[in-house]
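Remarks on the structure that follows.
Removed: one protein chain of the complex. Kept in place: all other protein chains.
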Amino acid sequence: MPELGRAALVVCFGLAVYAVVAGFWGAHTRRRRLSRSAQNALVAAFVCTIVASVVLFVALARSDFSFTYVAQHTSRELPTPYKLASFWGGQEGSLLFWLLVLTGYSTAAVLLDRKAGRELVVWVVPVLGIVAAFFSMLVVFVASPFRTQLAPLNGAGLNSSLQSPYFQIHPPLLYLGYVGLTVPFAFAMGAMLSGRTDERWIVATRRWTLAAWMFLGIGQLLGAKWAYEEVGWGGYYAWDPVENAALMPWLAATAFLHSVMVQEKKGMLKVWNMLLVMLAFSLSLFGTFLTRSGVLNSIHSFTEGSIGPWFLGFICFVVASSMALLFTRLPLLRSKTKLESLVSRKATFLYNNLLLVALCLTILWGVTFPILSEAVRGEAVTVGRPYYNFFLRSFGLPLLLLMGIGPLIAWRRASLSSLKRVFFWPTAFAFAIGVMLIALGAGSSIPGLIAYTFSAFVAATIVLEFVRGTAARRTLSGEPVPRAFASLVARNRRRYGGYIVHAAIVLLAIGIAGSSAYNTSRSARLGPGQSLKVRNYTLVYRGVSSARTSNAIEQRATIDVYRGGNRIAVMHPGKNDYPVEQQISNEVSIRSDWLTGEDLFLITEQINGNGTIDFKAIINPLVNMIWLAGLVFLLGSVITLWPDAREERRLAIRYGRLAPEASA
Amino acid sequence: MIALSVAAALAVFLLYTSIAGGGTPSLRPSTLSGHAGRVSVAGVVLRPITGDAHGAGLHFRLRDKNGTATVPVVYTGTVPDAFKAGGDIVVDGRYMNGVFTAIPGTLITKCPSKYTPKKTS
Partner (left out) sequence: MLAAALVIGALLAVAAVWFVARPFLSRSDEAPAAEPPPERLALEEERDRALAALKELEFDHRTGKISDEDYRGMVGELRRQAADALKALDPEGR
């Protein structure tokens, strides 16, 4: 069976190379059959990758340890869902997974997309082919998932920290995001190669970019929640290079999603948009490189292996060739319109872009600083939380404010009088909230206070937008409020879906501010019957118990939680011992208060021989806003992604697929 | 206009990193001597591991990943799950009088490699 997997990947590699060569030649010489053939090769590559993936899945499910990969990452005792999820748990398998998603996206993008047009797609195919060829080259020649060996009796098992339901969903979502950014990149390159630098490539890839961005965002939030519950230090983001590797392309993609709106409305920023999509894609490759080569001293960084240099080479190739292409096509991308006013919604989009890109670049600088300083000064210097927090505040807080200002300003120009009128209520509301917060003691952290006040401002503007919009709709159609609201959102999906996403970001800001600026932490060594007081909670330690599961020994401390004299919960923080993997994992206990959104976070740091435990309790106010933000984010993204029949028809007429008489 | 703003932003953070003294030097036990202030040291944990991290202090030796130089370390604070002899760690602290005194809570372990093959027993 491994032979089948290997063979399928070799065929896939051959097909990808053919797609590149035939694709470029066919597009250049305008030979339709050749281009068609190249496109078919891409689709066939997807089928081959599916075959190879099925082979690996079956081997994992059957615990076929003659596959080296299966033996390295699973064991007989491992529950089946984790056996299957190990597909993406190791180097070779995750590369195959990347290839699977890539060829899948490529097939869907060139087959399903009606808006792009032949002239564009014939150039997109070879670009996608190049990326597919690279990854298939890796899994065929450098890191094959189908290496075989003499089957040992049992496999090495899965790392205990990966044995969590999150492992089954976080990596696939992230990959859907990372790999998804390839599609807008390929279309952008295709646009430049074909010389058709009109809006078409943007219109064709809008949903792909949005979907990839959504997956990347949700994937990161799930990763943060996983770290929060599993690693258990009380936090959810450590500015670790691997975390930043996902954040950077997401920030670039966020900037891109906003600036394409400017290009659609004014025809400006064509060059900037090209640069942004190149940045987003390169960062997604770079992030993959960071997590796989031994280049950084990160808690996540893995093998030294031979993968690193290949990735670095490919990234350099991608950046160099796309920049060269951009340079030669510069004349085509020049636009005539200029910015009319510094106080217009268009301008706020620009400021938003500058801030997002600046934040993205500072994170990039922080991540690569150790490597650069080692090369230059001979000594690696790492930057820590203070660096990242400083810039997150410097750029993030103004961004937060802009989210509120942007929608209030008219698109083109805004006069002072209309500004005053429109800003009055949100500003007043924010001011009132600020005063109230100071009275409640939030003045202990100035950035936290600012974050809360700005959030209040933005929340007010979003609510007002919906209210005003619904009112305007009602004067037109006379519908009752709920119907007016529904049709308002349905007719302006991008705008109102976007507002909902902004609301999610506001919740995120509130959650981050609350849990980082206003949290409390207490530690103590407790004997049975002793207690620890944190804020208004009293925690009493009762004892330790032990239990056995299929692959672990679980030790739990019993803690009674009292608040205001009543016992409100019994919690069991402890540790798991995994004999096969020879690892101990910390199992924290979290109690979320639904009324206040705060978490009581208990960690049993050490279980001592004499019956005492070393114990830490953390209170994270409002942290559950972060997870709520994830749900709202999903809702907003889905609304924005939802196909709009009228818009589809309008674009179909414009691109010649429907006769003009068919217009409504 | 755009180029100017980006350049300004770049200037701001370049200034910050150089003025604020940037980050913490990342060292190995063999390169520790001569550094006075707060540094980060990375290496392999050696037996014996004695003491109590939540009491008087956890004592162990740290060795260069690719070398033989070792340094004794005293650590108090949270100990991550994956900490054990033979594992890779990074910890912040100060090197004084031949002993590395760690700053509480700064011990980080490298996640047992997801992407390298583990030794099958």
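Note that the chains take the letters A and B in the order they are written out, and that residue 1 is the start of every chain.
Quick note on the criterion: a residue touches a chain if its C-beta (ideal position, glycine included) is under 8 Å from a C-beta of that chain, and two chains touch if they have at least 3 such contacts.
The structure displayed is predicted, hence computed values, not measured ones.
Peer 1: List the displayed chains that the omitted chain touches in the full complex.
Peer 2: Contacts of the omitted chain with visible chains: A.
Peer 1: Please identify which residue in A:468, A:533, A:567 or A:646 touches the non-displayed chain.
Peer 2: If we include the chain that is not displayed, A:468 is the one touching it.
Peer 1: Using the document's definition of touch, tell me which of A:242, A:307, A:409 or A:460 contacts the absent chain.
Peer 2: The single option touching the absent chain is A:409.
Peer 1: Of A:80, A:328 or A:418, which residue touches the hidden chain?
Peer 2: Counting the whole complex, the residue in contact with the absent chain is A:418.
Peer 1: Out of A:207, A:265 or A:591, point to the residue that touches the absent chain in the complete complex.
Peer 2: Result: among the candidates, A:265 touches the missing chain.
Peer 1: Quickly run down the residues of subunit A that touch the omitted chain.
Peer 2: 1-4, 7-8, 11, 15, 18, 32-34, 36-37, 40-41, 43-44, 47-48, 51, 117-119, 196, 198-200, 264-267, 408-415, 417-418, 421-422, 465, 468-469, 471-472, 475-476, 650, 654-657, 660
Methods note: only the chains that are shown with their structure count from here on.
Peer 1: Quick check: how many Å separate the C-alpha centres of subunit A and subunit B?
Peer 2: Taking the mean C-alpha position of each chain, the two centres sit 28 Å apart.
Peer 1: Under the touch definition given earlier, write down the residues of subunit B that touch subunit A in their complex.
Peer 2: 1-2, 5-6, 9-10, 12-13, 16-17, 20, 22-27, 31, 40, 42, 52-55, 78-82, 90, 108-121
Peer 1: Which residues, counting only subunit A, touch subunit B once they are in their complex?
Peer 2: 68, 71-72, 89-91, 94, 152, 154-156, 159, 161-162, 231, 233, 272, 291-292, 297-303, 305, 339, 350, 354, 357-358, 361-362, 365, 369-370, 373, 379-384, 386-387, 390-391, 394, 523, 525, 575, 583-586, 603, 605-606, 608, 614, 616
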